[in-house]
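Just one protein chain is left out here, and the rest sit where they should.
So, subunit A:
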């Protein structure tokens, strides 16, 4: 059974539509990332799930129980969702222990103590229960907030840009750690971020937002290699587009010559479109008589990033070959792969 089920959810605020007919389902233990630029509505959806934002249409249910919609509104305090915030939202006047036990009810003293110890151990903060939030580092504070949410034993965990205030050096490690905790406890989670890198590391599924709509939803690999629009393709990485004509089932004609696909293209023969090429899908070969020229070179460590021009077409290419210099002539090769062509 799906943990979270969002059906046709629309929300407006002061006459402005913020969420438009969203559909999303989440399986038990799964982590979905709501990804998109700021102001696209992803945080609004998170708040709608938590019951902190009203919806005007559609429904939101957890474990089959409707929380919002169909004339039903379950108050936030009765939804049983855990929420993690960008600013951690720890209560500054309470100790770590009191923060963690803030939402815990109906346990006796011993059980509360056990719950606390479990949580501190889980987030590797054993022995720090008596500290106050301001005595902890940012990363430690975020762990406390994870512990506080988990101690409440939520049906669903909501994370609102939880890593954006964490130092870049420790962010990656922190993400893996918290992901492991959620997986270990088999907690489903909805994770809001504007960073595709964070989404790739942390989530199983991606839901990409554009102005209040989910434009594509699926596994990260699917969205990256098989985007359904230029918006999705551009958001998930650098892109090149070639104006092409489909000349056969698995073949297009481009300004760089004929390109072959490993899969059958859904387009009719003779139709025009834009071929998506990622920077690593174009290979560079040294060739003094090549028809392409390197016009810009940037060293990025594992690869080199080149700007190349051929027949007036500008391309960005990542290549493991480091030894091309600006002004050098090269030959471009596009190996056969699963082509993505957007219809005009």
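As a working rule, a residue touches a chain if its C-beta (ideal position, glycine included) is under 8 Å from a C-beta of that chain, and two chains touch if they have at least 3 such contacts; residues count from 1.
Operating definition for what follows: contacts and distances are computed from a predicted model.
Peer 1: Between "NADH-quinone oxidoreductase subunit", "NHL repeat-containing protein", "Iron ABC transporter permease" or "Fe-S cluster assembly protein SufB", choose the name on the UniProt record of the chain that's been left out.
Peer 2: Of the names offered in "NADH-quinone oxidoreductase subunit", "NHL repeat-containing protein", "Iron ABC transporter permease" or "Fe-S cluster assembly protein SufB", the absent chain's UniProt record gives "Iron ABC transporter permease".
Peer 1: Considering the whole complex, which of A:75, A:110 or A:300 touches the chain not shown?
Peer 2: A:75
Peer 1: Please pick, from A:17, A:89 or A:128, the residue that touches the omitted chain in the full complex.
Peer 2: Once the missing chain is taken into account, the touching residue is A:89.
Peer 1: Tell me which residue among A:42, A:115, A:148 or A:217 touches the hidden chain in the full complex.
Peer 2: Looking across A:42, A:115, A:148 or A:217, the contact with the absent chain belongs to A:148.
Peer 1: Which subunit A residues touch the hidden chain?
Peer 2: So the residues of subunit A touching the missing chain come out as 47, 50-54, 73, 75-83, 85-89, 91-93, 102-103, 105, 145, 148-149, 152, 158, 160.
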